Every structure is written in structure tokens, then in C-alpha cells.
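Data first, discussion second: the structure below is written as C-alpha cells.
Missing here is one protein chain; the remaining ones are kept as they sit in the complex.
A and B are the chain letters, set down in written order, and residue numbers restart from 1 in every chain.
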Amino acid sequence: MAETVSMPKLGFDMQEGTLVRWVKNEGEQINKGDVLAEIETDKATVEVESSASGTVRKLLVGPGSVVPIGSPIAIVGSPDETITQPAIPPSVKKKKTAAKSEDVTPSKKPEVIQPEPALVLKSAVAAEQVPAGSETVKASPVAKRLASEKNLDLGRVQGSGPGGRIVRKDVEAVLAGGIGLRSAAGVPSFIGRGAQQIEARQDETLKLSKLRQIIARRMTESKVSVPHFYVTHEYRMEALLTQRKQMNEELEEGDKISVNDFIVKAAALTLREYPNLNASFAGDQVIRHGSINIGVAVAVENGLLTVVCQNSDQKPVWQIASELQEMVGRARAGKVKPEDIEGSTFSVSNLGMYDVENFSAILNPPEAGILAVGSAREVPVVKDGSLQVGWRMKATISVDHRVSDGAEGARFMQSLAKFIEQPWRLLL
Amino acid sequence: MSKITMREAISKAIWEEMERDPSVFIMGEEVGVWGGTYAVTKGFYDHFGARRVKDSPIAEAVIIGSAIGAAMVGQRPIAELMTINFAFSAMEHIVNEAAKLRYMFGGQFTIPMVIRAVGGGGRQLGATHSQTPDVIFAHFPGLKVVSPGTPADAKGLLKSAIRSNDPVLFIEHAAMYQLRGDVPDEEYTLPIGKSTVQREGSDVTIVTYCKGLELSMKAAEQLASEGIRVEIVDLRTLRPLDMQPVIESFKKTNRAVIVEEGWKSFGVGAEVASRIYEEAFDYLDAPVRRVAQDEVPLPYNRTLEQAALPQVEDVIAAVREVL
Partner (left out) sequence: MKKEAQLDLYHQMVLIRRIEEQAAELYQQGKIGGFLHLYIGQEAVSTGLIAARQPHDRVITAYRDHGVAINCGLPANEVMAELLGKATGVSKGRGGSMHMADASKNFWGGHAIVGAHLPIAAGFALGDQYAGNDNVTICMFGEGATNIGFFHEALNLAQVWKLKVLWVCENNKYGMGTSVERASAVPEIRQKAEGYGMPNSRVDGMDVMKVYEAACDAIEKVRTESHPYLLEAVTYRYRGHSMGDPERYRKPEEIKQWQENDPIGIFRKQLVSKKTTSEKALDEIEARVTQEVAAAVEFAESSPEPELDDLFKNIYAES
């Protein structure tokens, strides 16, 4: 009996995925759990495992197709059985970048694997790859009018409105020479400024890596469309550092706990008291997530990934440490699993190892909060009216102002102190 | 400039016009000895006498019908409907006679009358006494429909209505009589059929009138604390509808919210939004939103009634939606 493999949902906010590459071709053998394809979600490129064993009978979508979650992408069955073609929902869109492999309808010949598309971003489709007027760009009428007046191709503009609609400010940002435009060599300037003829070193034009493109899009979307506010708090670190030292003395090399592991646990426990910050803004409602899944930003080659410690509030610190360590390892090795990076409800970004006093992070959509953690530093402090030396660490929370307000952010940071400054509470 | 209530502004407008023009008189239920059920004509009976302050039977059709007749033969009656809900008993004369007689007889007749009517909900009067059916009347060519949102506008517009040679339905809001505002001490009138910007801003345009103005001003105040600059256009007259300030504002902000107290279906919001789409489509940055009464006969229970009526929070939410 043939089975259908569908686009998996890899996170609560995932609605569709882009098929990047088929790992198996039609006619090949596959076992349940084997990698069938690579797909790209909003957050990363991940491997899709087959949910069935047998022969790959039909690949239903071509590389570059954007497929809603739950829609069939392939059929796996026995080599000789007659298979019926499931209906492809009309919402499966063919990306322009894969224009040649148009056939979402089955072809008799085994499908040739298309070369990996160079660019699969949803709205920042490169202008030179889009025949003029061939794609309906979702833009507000005023955005269309302004773009038309300034001879600007909206296909090159990043939309920040609802559903990615290009609105007036997006066009204005581009016209002002700011964000939201994919730069490309050879594209004539549309801004209408006279070119500055200064002899200079040649610019180097580098193609953005896929990860970089994703970061660019998601961070632009976040920074442009989400009103951020920031609250900074300074924490007394003596107790936590002592606690960590004592614990690590007992642990094997490789099992050691980082300051960040404590902070992840502390943030998770504090979020229990602040469900409004463990949330996502969604149009006319706020979704408060049932689970507290802390995402931890990990620097990887030419970018960053957020690995997720599920149910961080319910796990002991040593378990958080060991899970994060494994996931960070996979992330840096390029072997990240879908579950490593999906489902975070709140993020922690720690630059403590770089001797950073303090910084502010951009929210990781659709999360409502992210905690940016600086270094624990030995600094002069005033205690009982006299100057002393103490260990202090600054952290800054960024919050989606549509969901919460400054006072709540400040109270969160205060409550966080309870766990950081009295770390025995983390061990209860 | 004096700070006076809406009630005082309306009262003064009628008083001054009656002093100025002997052809002006007021008639209706309890306008005389009682002094007006909303005390607008308190003191009028004693000052002007029974000839010019006429207590009528409770018979809305003949109140409006006879005012039309008196206006056609040269007087300037102000016919008061105790509430606009009773206008339905006089619907024939408001929409089929007052609005049509001039046109239908080739312009021979002139009907210089004012129909004053009190509308609006929020006072726990139940479904039949709490309506805002303004748009029904604004539907008819031949009628002018005015509904002010400030004491100064009320006075200036009512004086114009009394001096107008056309039938004017002047709609007051029962919950706004205590509203205070600056009103010029000197003689003035304001033109009927002119919308006006009541608050300047650049991020979003709120189009509203009457009670909606009060809600919108409060909403704008709160949004200002977040840096959102709201521009408010007060229609003041529903017919003839002056869209020019609305379109001008919209071309600046590209976003609009329409706030009215009446039901949403087929309402002011529907009309204004359509005109924005027709006249300024290329300036749209977001769909136009409407804030209006829930589609339910207004209940007596206070909590339910308030839930059905548009509130400041609804206006704020709608503004956020279009931003």
C-alpha cells in the first residue's frame, strides 16, 4: 500500500516550507527515517525524513516549490503497485527560480534533480530573475504608486506589512537608500543620484549564503515591523559564580555547566511568572505558549542559529547544559536537526565570552522576548557606603511592545535577579 | 470665548435666532411649559410665549407635517422630535415630503425648517430609545443631515440650519449635553456641509462625527503617548457629505479608521470607506477599518449595552490594525 509523505510542520509558526532538493529520486529504495529531501523553513534548511519504507514512486513537487504544511510531497510504495495521484492543493506555488521544472503534475520520466536554486527567499526575489510584471507583488496601492513614480521594481522590495505586504514605508526606506533592497551588481541605480566618481578600491560583491539571506530577511522583518523596547538590569554574580565553580568541580570535563546554562534555567523559571513574555503577537491576539522553550543563539559559520531547549523550566540545569552542548555541536557542524531549531518561545543571546558589557538583541520572530547577556565582570561597587569590588553582569531584555510594556519588562528583569542572585533556587 | 455645555450652546443658538428673526418658532412635545425634556428650551416659554413655543400633541407625523406646511408658507419652524427614535412615526413627512416637495414641484416650494432630534445610546433606555439611525436619513437627497460633536460646532451649525432655506435634520446626542467646550462669545455661524480637521496628525486618519468625535479624541490622546499621531476629520454634516478634508488627510496618512455610533452595516463607515477607495485608491497603505455599534438591538443591561457600543479601546485597536 503506497503511502504519502507530506510537508512536515516543524514549528508552531511554520505554515509552509520550500523544497530545496530531493535526496532520493523516483525509483530509489528508501527506509523509514532515511533522508528524503531537504526543505527550507523560515528558520533554516533541514532534512526531511521519510515516514514510510519502500520505493520512491513519485516526487510530487519540484525543487523551489513552496508547499503548505501537510500537503503531499512524495509517494512511497512497492515498485509494482498502481498509485493514485493525490490532489495538489492550489496553494503549492512554484518559485520563479525553478521555472523550468514546472511539472507539479507527474511526468512519465523519472524527474531529474534540479540544481539547487540559488535563491529561495519569499519576497526578496532578485529582480533580474523575475520577468517584468510576471509576478503579483503584494503591495499596498500607495506603495505601488510610489514605486511606479520612482521607477522602482517592487519585486526587489522587502514587505513589512501584514502578510508581507509592501507598504509605503518599505518603499520609502528603499528610496532613502536604506534597508529592504537586495543589492546586485549590474543593476542600474534607481535612486537617481549622480554617481560619485571617486577612484577607489573595487567593491567586492559576495553572494549571500542561504543562512545569511534568511537572517537578513527575518531580522529586517523583526526590526522593521516589531516595535522593540529594551530594559537593562545589572545582576550580582558572586553567588552564581561560586555555585557554578562548586558544581563543575564535581563534574567530568565535557559535562561542565556554563553561566549561560544557569541563565537559561533562570529565564525559564522567571517566564513561568510572566506568561505574557513567553508569547507571540498574532494580529488581533496574543498567543501565550504553554511550553517554555528557550532558544539559545549560537554563532555558526557566517551566521547564527537558535537551538532550542524544550521545556527548559522543567529540566535540571545539568540536563539543559548537556542538551545545549549537543545541539550546539550539531549546529556548528552543519548537522542541525529540525527539532533542534524549532519551537522556541523565548531566546537568550549571550556574548559574555567576548568581554561585552552590555548589548541589545533583535527579537527572533514571532517571540515576544529575547534576553541579551553580557559578561560577568569584576567592577567597583558601592556597598554599605563604601567602594568595593564585586562581580556584576548586565543583561538587556528586548520585548515586543505590541505584547507587553516597559513595566512588565522591568519586573521580569527584577524577578530574574531572584534566580541569578540566589542560584540555589535554580536547583530546587 | 466661554466654556459652555453642548446643551447651553444649542439653547443659545435657538434663543438668539428667535430673537433675531420673528419667523422662527419652536414646536414639539414638551418644548414649552416643561422646558424641553432635555431642558434645551428651559425658559423659552416664559420669554417668548405660547405663540412661539408651541407644545404639541404626541403626534410626530403632524408635528413634522405641519412644520413643513408652515415652512412652505414662509415661517421658519424648528420642529423638535423628543428622540430620533420617534422619527420613524414621522418618516413619511421627513423623507417623502420635506426631502422631495421642492424638487418634485420644479423648485416652486422652499422648506426652511429644522427638525431637531436627540439620538444615541448608552443610557439604558432599551432597544427602541437608543438608536443612532442617522444614516437612514442621510440616504435621502433633499434633506440635509447635521450632527455636531462639539458645543462650538453645535451652536454655529444650528444657527446655520435655522437660517437655511432647506429642511435640515439636526441630530443631537443625548449623552453629550454635558460636554463642555470653548464657544465664541460673539455672533457666528458655521457652514453646513463642511467637514473639518479637529486634530492634526500624520500617521492615521480617523473619520468620525458626533459622539464618535469624543471617542476618537480620547483614543488619539492615548495613542499620542506611544508616538502615534492621529488626525481626526469630523464630518459634522452627513448630507451633503464633504469628503475633501477626508481625502486630503488620507493622502497624507494613507490609513483610515471610521468611527460611528450607529450599526456598521450600510453605515457612515461603509460610505466613507467606499469614497476613499473610489477617490484615493492609489494612496491606500492598509484596508480601511470601521468602528461601529455591534449588530444588535441595544440591550437594557448596562454591561451588555456598553459592550455593544463602540468604545475608546475599540478605536485604539482599529488604529493599531491599520498601522
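The rule is simple: contacts are C-beta pairs under 8 Å (C-beta built on N, C-alpha and C of every residue); 3 or more make two chains touch, one makes a residue touch a chain.
None of these values were measured; they are calculated from a predicted model.
S.K.: Check the whole complex and report which displayed chains the hidden chain contacts.
M.R.: Contacts of the omitted chain with visible chains: B.
S.K.: For the chain that's not shown, point to the residue among B:11, B:41 or B:56 touching it.
M.R.: B:56
S.K.: Which residue from B:80, B:97 or B:260 sits in contact with the chain not drawn here?
M.R.: B:97
S.K.: So one chain is hidden, and I want to know which residue out of B:108, B:178, B:225 or B:303 touches that hidden chain in the complete assembly.
M.R.: B:108
S.K.: Spell out the interface residues on chain B facing the chain that's missing from view.
M.R.: 23, 25, 51, 54, 56-57, 59, 61-62, 64-75, 92-93, 96-97, 101-112, 141-142, 144, 164-166, 240
In this section, only the chains that are shown with their structure count from here on.
S.K.: Which residues of chain A touch chain B in the complex?
M.R.: Counting only chain A, the residues touching chain B are 140-145, 161-162, 167-168, 283-284, 401-402.
S.K.: Can you check the complex and tell me which residues of chain B touch chain A?
M.R.: Against chain A, the touching part of chain B is residues 226, 254, 281-286, 317, 320-321.
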